[in-house]
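All protein chains but one are shown in place.
Our next item is chain A:
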Amino acid sequence: MKDTTGIDRPIIALQGVEKYYGDYQALRGITADIGAGEFFSLLGPSGCGKTTLLRTIAGFEAPSAGRLSIDGRDMSRVPANRRPTNMVFQSYAIFPHLSVAENVGFGLRRSALSKEENSRRVGEALEMVGLGGYGSRAAHALSGGQRQRVALARALILKPKVLLLDEPLSALDRKLRETMQMELRKLQRQVGITFVLVTHDQEEALIMSDRIAVMFDGQIAQLDDPQTLYRRPVSRQVADFIGVMNFLPAQAEAQEGRQVAVTIPGLGRAEIDAEQVPGGLHPGQAASVGIRPETMSILFAGEETERRVAQATVEDLAYYGDMTYYTVRMRGVDAPLTISMKNLVGRPVLARGTETRVAWDARSLVLFA
């Protein structure tokens, strides 16, 4: 596990947190610090333990082993209702018997505010999520997007140290989801509260997060900022989960200083930063390299490049409007590769079966042991 924390002050500290359900181990030793004011995402496929981890932070699950502290306080004996965290549930969990204002003000009862103060704060919270004037509506008459905003206002009104979001956008349609992603990000910067988001959508995690913990099988596979995660995934599994990655078999040749020379059938010899594989590679060892679709390009007639070039045939293509995704077959490479090209003005879309040249760069190769 790689942990390049650039955080000033941890608000959540997880140390070897484990969780068993009977014989099934849902969390296998989670150690991580989440920084104050950070937008932190837990990303992984379903069943990877990300929701269990979030629920552990919220206090709905007790860890079987390990320590969890929030803002320096050990949480092992603190029940959910006394933790400085609030949650936006996947189902939003809007109380159907209460109005919008009563939902948003639900958690204020214990602070025993005056009626005026209470409704002022509810009004502010609704204003903040863009639902000003909706207070008297019945909660069950809201749309999905509005319910989500109510859930958000209801959690933020209590000014928690940490806001936990359990796949809050997964029930929304694409357009609304994209709007909410930007709004959530903006809101987080505005209130300065730490957000911990659980999502299975890698794009959502990349767009919104300061840092992302990619989880597989109850463990954190990689914890990094979005760019590092995308450009330098530490394993094939992570690389495969984040975006599209072409994998090619490779063989280590020799290590010269901080560079390791690999031979890639079809592409030839390339020098790659040896630090990518922490354990190093010994000569002759089989490995694989990954290359992102957008780091390769198809050379159209007459185009020249200083990058390295290989011959290929267009096998298939998918036209997305702004982009075209080509599936190409390169000589000497077993697996087809995906290359994405921006559809710039005057740039043709190649037909299936076209012979073409592909430009690539050794700097964009990622090496996996």
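The rule we apply is simple: contacts are C-beta pairs under 8 Å (C-beta built on N, C-alpha and C of every residue); 3 or more make two chains touch, one makes a residue touch a chain; residues count from 1.
Keep this in mind: contacts and distances are computed from a predicted model.
Matching "RsbT antagonist protein RsbS", "Spermidine/putrescine transport system permease protein", "Ferredoxin" or "Spore germination protein" against the UniProt entry of the left-out chain gives the name "Spermidine/putrescine transport system permease protein". Note on the undisplayed chain: of the listed residues A:A26, A:L68, A:M87 or A:L152, the one touching it is A:M87.
Listed residues A:K19, A:K50, A:R121 or A:R154: the one in touch with the omitted chain is A:R154. Considering A:G107, A:G130, A:P265 or A:P336, the position touching the chain not shown turns out to be A:G107 (whole complex). Residues 58-60, 79-82, 85-87, 89-91, 93, 95-97, 106-107, 109-110, 138, 140-141, 154-155, 158 of chain A touch the missing chain (whole complex, contact as defined above).
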